[in-house]
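For this view, one protein chain was removed and the others were kept in their places.
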Amino acid sequence: MAKITAGVASSHVPLLGVASDQGKDRDDYFGPIFAGYDWTREWIAKPENKPDVVILVYNDHASAFDMSIIPTFAIGCGERYAPADEGWGPRKVPDVEGHPDLAWHIAQSLILDEFDMTIINEMDVDHGLTVPLTMMYDKPDAWPVKVIPLAVNVVTYPPPSGNRCWSLGEAIARAVNSFGEDLNVQIWGTGGMSHQLQGQRAGLINAEWDNMFLDKLIGDTQDLRHVPHIEYLRETGSEGIEMVMWLIMRGALGKSTKCLHRHYHVPCSNTAIGHIVLEPVDGSVPPSPTLEGNNDAAQAAI
Amino acid sequence: MAKITAGVASSHVPLLGVASDQGKDRDDYFGPIFAGYDWTREWIAKPENKPDVVILVYNDHASAFDMSIIPTFAIGCGERYAPADEGWGPRKVPDVEGHPDLAWHIAQSLILDEFDMTIINEMDVDHGLTVPLTMMYDKPDAWPVKVIPLAVNVVTYPPPSGNRCWSLGEAIARAVNSFGEDLNVQIWGTGGMSHQLQGQRAGLINAEWDNMFLDKLIGDTQDLRHVPHIEYLRETGSEGIEMVMWLIMRGALGKSTKCLHRHYHVPCSNTAIGHIVLEPVDGSVPPSPTLEGNNDAAQAAI
Amino acid sequence: MAGHSDIHEYLADFEDIPGTRVYTAARARKGYHLNQFAMSLMKPENRQRWLADERAYINEWPMTQEQREAVLARDYNRLLDLGGNIYFLAKVFSTDGLSFVQAVSTMTGMSVEDYQAMMVAGGRSPEGQRSIKGDS
Partner (left out) sequence: MAGHSDIHEYLADFEDIPGTRVYTAARARKGYHLNQFAMSLMKPENRQRWLADERAYINEWPMTQEQREAVLARDYNRLLDLGGNIYFLAKVFSTDGLSFVQAVSTMTGMSVEDYQAMMVAGGRSPEGQRSIKGDS
């Protein structure tokens, strides 16, 4: 049976990709950032932790999706994905290999669970997806893991609510649990932490709020479900809203979590870097509330 | 204030478009089908009934969306839409004019209400959308109504559940009710009724089940929410599943409905034609259950 | 989550309907390039190239040889087995100038006249056509 064994969160600042690609990742500026990932690189390389598949929650930054189509939740069910050209040529990192068996299983399960997924079979993936791979795996010839991209709209308003993201995570956990093959699955939430890339208020950083957010990913509180969008915007800058994606990761870890590793650094480019590794303590999630789908009570009601 | 004043359902068999375009709509074969729409054409032309905007629920039949992207619920927020070329050249019917103000308002409201909409700004529309316009308006130089296309995936499994469709309708009603401008809005559900276009079982028609379905759109029963996909497939043929789209229309009409007109005919091509005009009696819908969105209790919980 | 009924049960039911292939993920994946090929016929310039030399055109698509042959033979039941979806395949028969009734009837083992007569008489009854196991 497949199982979600850990959750990882990380900022995905494009400059981190540039630093890695240009070999600056241990210089004075980037050294302290990358150093915070050393623990994780060692941890994830150990056979008992090594994931077979990562469900990688990220947002597309006007790369695969332009204004003609804006999916709220899009799940990649394709065989592979090439790095996108974001204006200076594609990053020279390996293609990303998908896991269509698990991805389609999750997509189908989520739709029965009343999540209105968009299924994607072909797309390029931008820094939102490739930078976290770099942070966790450095510069391999091929990524040592299969990836299911889960793209969330956090660009055009409204993005999904924090509560919806958390619930999606719970539904993802149910879906993974019902997949027949033995797989070690991780879920990653990316983006954030506080940053604002626009206007006179650009450069805003709120270390206190960011650390409150990190605190509340740990243990059994579900407070973060209820943080409204306006609070992210006021407290963490206009691009801090990306943190709602971390809640998909957190929701998928179930009732309670333990923190294995935590890292916070300011700045990287315009952004506060946050990174956390979580393990489910009690990974249980509520049963599906839907009629078409997933539980005896619901089935009996049909 | 905008208001949903009526719901209309209709099959959208492509052959009906061909019949109209080639002037065969009153011949022996098509006459009885089109005759069942005469009442509606007269009704919809009366100033007191004439909608300003139709929210037109339909499915794309591999026209705007190929296998590379499959949105469960896509809402058209664009200015206009051209008829699609489905293999024999586009239908020579007018372009469809959108209503971006109301469409964006609905899209934003639905996302706050935890529907994971895909927003579409550019697409062509196929027979699923243009045939119902023909049935209701005949052959005008320009369609006398603005249209918000709402495309539902009913091709790749699973489509959304009946319950999810009904709930989406309720959320659409809430959204329309909160739009400031005075607009007479109709919602149309299209597709169905029983038909199977594939395999040795093609040609299946189940008049009894279809009429049970029509019966249950009227009054205050919500039984149809709970019909599972497998029942549509077994009872009404593999393409009968399109009827889940009618439930979006029904959900948007609220607690109870009255039937103004009803029409059923077999066959048109491979399909049973069904058509019904409903009026809300008690149009109330439940308040939004979401936290980010829409009600005092929810806001207080934040 | 004891007693949990999930996507596997949901999908298993679909295999119990006589003479029907529900377009599930398994079929969608198998038929991916077949359906994308069919979709390409929505463009007039592609239809022209296809009509001018079907074999040359279809060989450009990364499909199995079996899928190619079934398209060239217009064997729609076979194409459904190979992952084709009827709305995609419709681009092929529309390009041939066939209507849905003409194309669909070829899958039933009936002549188009008999099929049309059945439709006019009220269509195929669901009796005995609902379930393979249940035989109802």
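Structure notes:
For clarity, chains are labelled A, B and C in written order, and residue numbers in each chain start from 1.
FYI, a contact is a pair of C-beta atoms (placed from the backbone, for glycine too) under 8 Å apart; a residue touches a chain by one contact, two chains touch by 3 or more.
Predicted model, so just to flag it, every value in this text is computed and none were measured.
Listed by label, the shown chains that the missing chain touches in the whole complex are A, B. Residue in contact with the omitted chain (choice from A:N206, A:T257 or A:T290): A:N206. Note on the undisplayed chain: of the listed residues B:H12, B:H99, B:H127 or B:R174, the one touching it is B:R174. In the full complex, chain B touches the omitted chain through residues 77, 100, 104-105, 107-109, 112, 121, 174-175, 177-178, 180, 287, 292-296, 299. Interface residues of chain A facing the missing partner chain: 14-15, 18, 61-63, 66-68, 84-89, 155-158, 194, 196-207, 209, 229-230, 233-236, 238-239, 266-267, 269-270, 272.
The criterion applied here is as follows: only the chains that are shown with their structure count from here on.
Chain-level centrality, scored on Cα centres against the all-protein Cα centre, points to B. Centre-to-centre separation between chain A and chain B, using Cα means, comes to 35 Å.
In terms of their C-alpha centroids, the spacing between chain B and chain C amounts to 25 Å. Listed for chain C are residues 7, 10-11, 24-25, 32, each touching two or more other chains. For chain A, the set of residues touching two or more other chains reads 108, 112, 121, 292-293.
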